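Structure, as structure tokens:
One chain of protein is taken out of this complex; the other chains stay put.
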Amino acid sequence: MIERIIIAGSGGQGVMLLGKVLAQAAMRQGRFVTWFPAYGPEVRGGTSYCMVIISDWEIGSPYINKADTLIILNNPSLERFKGRVKDEGLLILNSSLAKAGANKRIKVLQFPFTDIALKLGNIKVANMAALGCYLGAKKIITIQEMLEVFRFMAPAGKTNILEVNEKALQEGAKLGDG
Amino acid sequence: MIERIIIAGSGGQGVMLLGKVLAQAAMRQGRFVTWFPAYGPEVRGGTSYCMVIISDWEIGSPYINKADTLIILNNPSLERFKGRVKDEGLLILNSSLAKAGANKRIKVLQFPFTDIALKLGNIKVANMAALGCYLGAKKIITIQEMLEVFRFMAPAGKTNILEVNEKALQEGAKLGDG
Amino acid sequence: MEKIFFRPEALYDVPTHYCPGCGHGIVHRLVAQVIDQLGIREKTIGIAPVGCAVVAYDYWNFDCSEAAHGRALAVATAIKRVRPQNIVFTYQGDGDLAAIGTNETIHAASRGENLTVIFINNAVYGMTGGQMAPTTLLGQKTSTTIDGRDREKHGYPLKISEMLALLPGVYYIERVSLHNPQEVLKTKRAIRQAFENQINNSGFSLVEILSPCPTCWGLNPKESLDWIRDYMQKEFPLGRIK
Amino acid sequence: MEKIFFRPEALYDVPTHYCPGCGHGIVHRLVAQVIDQLGIREKTIGIAPVGCAVVAYDYWNFDCSEAAHGRALAVATAIKRVRPQNIVFTYQGDGDLAAIGTNETIHAASRGENLTVIFINNAVYGMTGGQMAPTTLLGQKTSTTIDGRDREKHGYPLKISEMLALLPGVYYIERVSLHNPQEVLKTKRAIRQAFENQINNSGFSLVEILSPCPTCWGLNPKESLDWIRDYMQKEFPLGRIK
Amino acid sequence: MAKIIINQDKCKGCFLCVSFCPKGLIKKSAKLNKRGLNFVEFDDRGECIGCMQCAVICPDCCIEVYK
Amino acid sequence: MAKIIINQDKCKGCFLCVSFCPKGLIKKSAKLNKRGLNFVEFDDRGECIGCMQCAVICPDCCIEVYK
Amino acid sequence: MPKKKILISGNEAIAEGALQAGCSFYAGYPITPQNELIAYMAQYMPKTGGVFIQAESELAAINMVYGASAAGARAMTSSSSPGISLKQEGISYIAGAELPAVIVNIMRGGPGLGNIAPAQSDYFQATRGGGHGDYHTIVLAPGSVQEAYDLAQTSFYLADKYRMPVMILGDGILGQMMEPILVSHKSPAANRHNKQKPWALSGCKGRKPNIIKSFALAEGALEELNLKLQRKYKVIKNKESRFENLFLDDAKVVLVAYGTMARIAKSALGRLRLAGKKIGLIRPITLWPFPERAFCLRNKRIKYLVIEMSYGQMLEDVRLTVNGKAGVEFLGRSGGGVPSEEEIINKVKKIL
Partner (left out) sequence: MPKKKILISGNEAIAEGALQAGCSFYAGYPITPQNELIAYMAQYMPKTGGVFIQAESELAAINMVYGASAAGARAMTSSSSPGISLKQEGISYIAGAELPAVIVNIMRGGPGLGNIAPAQSDYFQATRGGGHGDYHTIVLAPGSVQEAYDLAQTSFYLADKYRMPVMILGDGILGQMMEPILVSHKSPAANRHNKQKPWALSGCKGRKPNIIKSFALAEGALEELNLKLQRKYKVIKNKESRFENLFLDDAKVVLVAYGTMARIAKSALGRLRLAGKKIGLIRPITLWPFPERAFCLRNKRIKYLVIEMSYGQMLEDVRLTVNGKAGVEFLGRSGGGVPSEEEIINKVKKIL
């Protein structure tokens, strides 16, 4: 098994975190995993992204030319990365902020993650909704495993934030699994 | 012909200049010549020296391990360099400020160059008296040739200095030739 | 209707890479406006720093050189000496001018080089993601002063303009701010003065500009301006220093 | 009869390489005397500069480190931070402290490092044979200012002590001179003060000492002292600066 | 009577112009520009006094003022 | 009554002590020391006041003072 | 020793490894792509009671490391290419004064300001002494985040053992990427004073003064120091070279690559082996001393393919090692370009 995921969005959307929890979960499964961020002036203003590779074998470059999955949270990121997914790959798209046209080359799952997050009362959990959607669709990590990672990484005493993250994850998972 | 000369004395005694006029004269003869100074902190306080090589062939290192001739103007320099002359080499010594014992290995010419200079009215020309002595003894450059160098190198308008230098040279030459 | 405010010729009509609300954008425009107004665009040579403004030459429509981090004033010194007829200025951040480049700054000033210096004090290293700058305020949190700058551990904010003012080679120093449109206009006047001084051969002129870095300060653009007004100004008082 | 003046224990009984009449010799002794008198020889760590005093460690009877040219205060900062119980001082020439080392000097001072700095201002680069120093007087001839230092071409003499005095991290700065025995004794008092400050954890202390370099000035030793009195003092006024 | 023209493609949505317009004539737009950023819109209700506050503070030189 | 002892081997002949002795008790020697330098001599005519001027100015720490 | 698995970036792993090794002094100046290292040190060094200083420049930082090491601390600095160039004088001084110190270079594209993309174009500088004089630094090139952590610890051990600067040479990818690693859980302080340093500056109470210096003016003294250094370097060449060899037994083409480049080479190797091609790999872990013994020079039909994120710097060491006894080919890109698996595979196919 090797899964290459590019996660992209704007600065405040928590794409780095999304990648990190995913990587954490893969690590806990005992798999090989790499997480690689955009860094430096690239990050100024525009889009932010990270790349996660989860594999049963040793991983070479953590840099992804062609991804198995794209998780895209806004429009500029879509513009930048839409060509970077393999044929028959998966695109998880935040339809609150971006729209993808019909596409036969790849599978597209678009849902309004930002709106979902707003409904849950915290716009910042759009990323977790997207993550849930991804896990629902690809199931390389169970929601249960991911929730354990959440609990492990959550700052002590911030249970309310934990809760809304969990909810977003589960909402997303339902959509992805659907 | 190759002649290697080490010239040493204290900071103010003009040993660098002595070496330079000698090198100039050799250059005007069309010979190969190098002049090499002590430099850097070596010069602080203690002794100062330079090395001149005059040759009919291309010169390798300008540094002299064993000299054909030593021209020594004070005692610390004598201590430092006395072992650095070849067997049957020549030592020109300023007996005003240093004394060499009897020595069969080398030829020693010692005269009170500082006193001679004082008598001529300028202590600074002791170096030229020593140079004269050397040329008188070794005759690789004529006094005439050297006087031309003096005139060429003398700062314009300073004829009185030139004169006393010339006198010192000639006094020295007489001693060396004697 | 007449166009009374427009993009100056010295500023290319391209978007910048700066974060929303970044002070660099304002100052780039002010410099360009002054250069246009003085009619010196065709003889100006700008030195871009290493810092967020590293590609200032992509925005300015006149000759420019990059300088290694902190060495802008060494580069500028040489250019001005080689071409005294040109107008030469440096544009530098606080890290560039007052940390790694302190030596070049002080000695160019001490030599009294006839140069103009635009000094962007945003109390932080923007380009590298928000570490402590020499100008970081006591208590200010940065990625290398996680619990806030502590004078015991990290030393005091450095007022390099005040130090430079002591040098006989320095002709003009003023500290200005961007925290509202009025202050921006004062900043423009100071920049103009600093260029005029060079034109008049008066010697070393420096304008220190308190400038917002919303990204590294963790504030939104307006809050950033207020932070200058409420905190930064206290440590770095505005006005003519020399 | 009692011995009332003698070689301090902290000064080895060896000849130095300094030229006759060189101020370094005097200050080496003063430092050693103060260290003896404060009883701190066994916990003192000295940083020798690159300059004529490069081998000061051959003369001082306590732990010493060399520092690269200009970097003495970076080296000292680290030593003091690693070993706060030790007494750490730097001994630096004007080239070392105020030319190549300006940055390290200013930032160590700005951080308020609890260090003692002995700053030998002889208005020239002694070690390298007498080039212009940042402290060279206007009009003074050196091998790189053949017709005398000219402010247009070579800039102004740098009063770094006055600049440092502006920094909140700096506790004590005094400028003293060696031009006669009375001044030498004042110098000793200032050096003592600067060490006591460190013992008391008061922070950065610097003593600037106007010091003769007969060799590079082309004067005899006594004339050199007179030159300090008659000229150097005017540019570098003596007394407490902070 | 005065007016401003906002270059919406260059606007980064810092909203400083919004904060400083004495007449409250600049508003955040609901739309995103092609760079994906929230831009601002001029509410031309004829109240603009051409004071240039907005243009002077704009870090991206997006605003032209006419009077 | 006081006196000084000069370490003549270390003396470099800078003559600063000569300049500053208020009693004129220090003289340039006619001899050279083993390093080839002109040293100085103390003229012990019983006038030394132990003021230490000579010792304080000596760059080479050649002078001990007794009182 | 209990071990724990954590997800961490290469930059942070180096910092954490250093802290575990008892590093008690860090001075650095920000530069991309190594900022996570300095940030980690800023946060955790004070917690272990050590000293963290954000220096005013790279020059100050390296000279602070010199000072801290002179005072007996395990000391470290880090930077990226342009900043490392600025440290060259200081590194030469550390080598000359025989001080232990660890210097980290997370390389980026050069020359000049270049860019912040990963690169391996400072190999010459690291292995040939970018500073002046006949000195060397031991150069360690981790190929994974785990190894970055491990070698950070090794680096202090080697630095102390030989009293010399040790460089950890990584690139922007290695510095930025996160991977799971096993960390040990002893207290860093335990490591700190496990090595007596009688030569260090601490005040001369009860002993003769110590002097730390690289200056040697007396006739012959500097030559003597240099001969001493050369003897030390010889011992290190014999004892300390490290490498990883894969599938050399039957290999017809041997890839030679280090650091991040070796990871990509390994992926290519895997694909080539799956396709039945007889390919091997040598991954130098020490770049100086270069692991000459990894090369078996009996089989003259072997071809070596050196792969670098540069235009051929390690290539020279391979050529010097092989010394004409086998073919040496090269594949390299620079300025942020990274040879891809595909490029490697194509090149190998051409050679086969």
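Letters A, B, C, D, E, F and G mark the chains as written, and numbering starts fresh at 1 in each.
Heads up, the rule we're going with is that a contact is a pair of C-beta atoms (placed from the backbone, for glycine too) under 8 Å apart; a residue touches a chain by one contact, two chains touch by 3 or more.
Quantities reported herein were computed from a predicted structural model and do not represent experimental measurements.
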- Message: Touch as defined at the start, partner being the missing chain; which of D:Ala56, D:Ala99, D:Ile120 or D:Leu164 qualifies?
- Response: D:Ala99
- Query: Which of these touches the unseen chain: G:Ala55, G:Ala68, G:Ala97 or G:Val306?
  - Reply: G:Ala97
- Note on the structure: Filtering D:Arg7, D:His28, D:His69 or D:Arg111 for touch with the omitted chain leaves D:His69
- Item | Among G:Lys5, G:His132 or G:Lys186, residue touching the chain not depicted | G:His132
- Query: When the complex is taken as a whole, what residues of chain D touch the one chain not shown?
  - Reply: 50, 54, 66, 68-70, 95, 99-100, 102, 125, 127-129, 131-132, 134, 143-146, 153-154
- In chain G, positions touching the absent partner: 59, 81-82, 84-86, 88-89, 92-97, 107, 109-117, 119, 121-122, 124-125, 128-135, 213-217, 219-227, 229-230, 310-311, 313, 316, 319-320, 323-325, 333-337
- Considering the whole complex rather than only what is displayed, give the residues of chain C touching the chain that is not shown. 41-45, 47-48, 54-55, 57, 60-68, 71, 74-79, 81-83, 86, 103-104, 106-107
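Simple rule for what comes next: only the chains that are shown with their structure count from here on.
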- Query: Which of the chain pairs holds the record for C-beta pairs in contact?
  - Reply: D-G
- Task: Averaging only over C-alpha atoms, locate the centres of chain A and chain E and give their separation in whole Å.
- Result: 35
- Whole-Å gap separating chain A and chain C, where each centre is the average of the chain's CA atoms: 40
- Note on the structure: Among chain G residues, those touching two or more other chains are 32, 56-57, 217
- Note on the structure: Where chain D touches two or more other chains at once, the residues are 18-20, 54, 103, 106-107
